[in-house]
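In this view, the complex is presented without one of its protein chains, the others remaining in place.
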Amino acid sequence: MLELIVISTLNGLLFGMLLFLLSSGLTVIFSMMGVLNFAHASFYMLGAFFGYQLTKWIGFWPALLLAPLLVGAIGMAVERYGLRNTHKHGHVAELLLTFGLAFAIEEIVAMMWGRSPVDYRVPALLDFPAFTIFSTNYPAYKIFMLAVSILIFIVLLTVLKRTRVGLIVQAALTHPHMVGHLGHNVGRIFMLVFGVGSALAGIAGVIAGPALVTQSDMAAALGPILFVVIVFGGLGSLPGAFIASLVIGLIQTFAVALNGSLASAFGPLDPSAGPSVLTDIWNVTIAQVAPIVPYLLLVIILIVRPMGLMGTRET
Amino acid sequence: MNAKMTSTPTSKIVDTTVGDGLRFYGIWLAGIAVLIVLPLIFSSGGSLTSFSLIGIAIVFALSYNILLGQTGLLSFGHAVHYGLGGFAACHMMNAVVSHGWPIPLPFIPLFGGLGGLAFALVIGWVMTKRAGTVFSMISLGIAELVASSSLILRSVFGGESGISTDRTSLPKILGLSFGPQLQVYYLIAFWLVISAIAMYALTRTPLGRISNAVRDNPERVQFIGYDPHVVRYIAFCFAGFFAGVAGGLAAINFEIANAAYLGAIQSGLVLFSTFIGGVAFFFGPILGAILVTYLQLGLTSVTGVWQLYFGIIFIGIVMLSPGGIAGLIMMHRPLVRAGTLPTVIPSYLLAAVPTLALACGVILTIESIARTHSGQGSPINLFGVAFSPASPVTWASAAILVAGGFFVARLSWRRVGEAWDRATTIARDRGYLA
Partner (left out) sequence: MTAAIEVRAVEKRFGNVGIIRDLNLSVAQGERHAIIGPNGAGKSTTFNLISGHIKPTSGEVRLNGDVISGLRPFEINRRGLSRSFQVTNVFARMSVWENVRCAVLWATGHRYAFWKNVDSLSEVRERTAQILDDIHLTHRRDVPAGLLTYAEQRELEIGITIAGGATVVMLDEPTAGMSHAETERAVSLIRRLTEGKTLVIVEHDMSVVFGLADRISVLVYGHIIASGTPEEIRRDPKVKEAYLGEEAH
């Protein structure tokens, strides 16, 4: 039991930090530009596939650097040639554009790499157990992932607190309607922020690819959870996104690891009752429920606290 | 734009004549007539199946437009109501058979509608608290919740295999067994007409008008006595009901309901149909549903990557013509009335050539990549010319078509813009345009 708690906590933190790599970019983009980037998880997927392809060609370490840059460049192009032209048609059109992009990216990835998982391996250098708790080997690669995401977290924090662009971003988070007054370089700042946000998603993809499954539906699987994270944390709140990422990361990891069901806790129901909704619920294991946990949280938070954990804004 | 409008003369836009009223009923009657004679002209099994699917898709898309076009709510989870309607219909059909209730098949879509409505009533109040992006995200979350739960609640949703039913064992009405597809088609056509009339009528009610106001300016609505939350909620319930009707029709058509009914793909398709058709006009989603269903049925047999083409068409519409096809058509109405349409036609014809070349280039590129990667390498047949996907000739042609088509198309569309400006200026001077 203790073993399970330690391992799941580590895995949960890891998943949470990965979620934060994605949700931070999404939050900043949303606050500054008012655009919810539906394709954000697709950038994460592109990161994973670029990472896989580049690893095959030039090795993992150069890929770790190059793939996010490529994804960032694509993100900037999307902002410059897509969103900027769509802006005049309003937020719904912008959201629809990113929705269409997400759809198209998934299809392009499926066309290039097929619909089944690709063989994206952990680099040999990190392919050993870092330590052994009780009887479980904890892979070094996961420690590496955790280290990378924490490092990026620190870099982000420093950039936000110390640089001019960081200050602008912070101002945008607290006073979104003031962004319009940034002056003539507002377009360049948007492009930069969008590019950096996409690149962060790309990094998450490159490092998560070998540990999770690199497959053409990975964006569609992660995207909705990402939205839950930023609604749960409170739209436009970076601390909220951080807490929500960790909470959802941990909860989901623990849920997957737990095998109990009501039946195992309280014994089986009277078999003569026949199948019903009750028996379904009685027999389902916590692990089976894991995928819906984030959405249940979403519904609960909407009823209890509609602006999210740390949110201040009504819309 | 604004400067030109200051001196608009008393315009002919004002005229609403008896002629308009006649034309209005004429269009509806013509639509019904088409629905009746269509299967008599195209009577093959394949066409009947296609028409049935298109009918269902139209009801579904119209219900979606109650949200998107009328009330300004962009939902990513509308298929939830469609799917729940489908399951409700299947369970109802099975219950009718096993209990021997005297309910014939034509009434079943109503129960589908109630299934969609029930869920909207329960979840809608929380969901419609906020509009805009937040509503969109929540709709996606709820859709995922329902789709995942459906796999857990096996007794209700039948797990992976779904719930199947037999439409022919319900009590007969007018001696119809509903075994043959033709009878199912007429059943769908019947419900299509009823639903379309009802949804059109809805737009002409106080609620329908206020929904538009909520879409345009929810803040101001509060200062003319309305609670935008209530308006959104009622609209959401209506959309849920008619989506449920569509789901019920699908359940009758396929004699099964499964998890795919309420999944993300179904939600995406209805969004595509509605938006491509055009959300600002009632007939827009009808056009969109016809086109998307037709493409879906037609493209699957020609190409393995038809979904990619959908994505590209959709992105193109969002960026170039957010009014959709209906918007494009209706743009021309003032020109037709002012008689200046013929002045823009030549520029259209001129622009069509490079645009078509560009499209061919894009298709060639996509198909050669797709066929090379999937390893089948079957030749690409484009207007009777066969291209081998692996051949450099194909790549060169694709590159030339894309690059050349793009540049020439840009130039020629600029010409269209100029012709268009001239035509609208005249139309405005003649008082056909504000």
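Chains: A and B, in written order; residue numbering restarts at 1 for each.
To be clear about the criterion, contacts are C-beta pairs under 8 Å (C-beta built on N, C-alpha and C of every residue); 3 or more make two chains touch, one makes a residue touch a chain.
Everything numeric here is computed off the predicted structure, so don't read it as measured data.
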| item | value |
| --- | --- |
| Among shown chains, those touching the left-out chain | B |
| Which residue of B:Ser43, B:Ser161 or B:Asn217 touches the chain not shown here | B:Asn217 |
| Full-complex contact with the absent chain, from B:Leu22, B:Ile36, B:Val122 or B:Ala201 | B:Ala201 |
| Sole contact to the chain not displayed, among B:Gly225, B:Gly375 or B:Pro392 | B:Gly225 |
| On chain B, residues whose C-beta touches the chain left out of the figure | 2, 5-6, 8, 10-11, 13-14, 201-202, 204-210, 212-213, 215-217, 219-227, 230-231, 234, 238, 280, 434 |
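The rule is short, and it goes like this: only the chains that are shown with their structure count from here on.
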| item | value |
| --- | --- |
| Averaged-CA centre spacing for the pair chain B and chain A, given as whole angstrom | 31 |
| Chain A contact footprint on chain B (complex, rising order) | 68, 72, 74, 76, 126-127, 129-134, 136-138, 140-145, 148-149, 152-156, 264, 268, 271, 275, 305, 307-308, 310-312, 314-315, 318-319, 322, 366, 369-370, 373-374 |
| Interface residues, chain A side, partner chain B - complex | 30, 34, 36, 82, 85-86, 89, 91-93, 95-97, 99-101, 103-104, 107-108, 110-114, 220, 223-224, 227-228, 230-231, 235, 275-277, 279-281, 284, 288-289, 291-292, 294-296, 298-299, 302-303, 306, 314-315 |
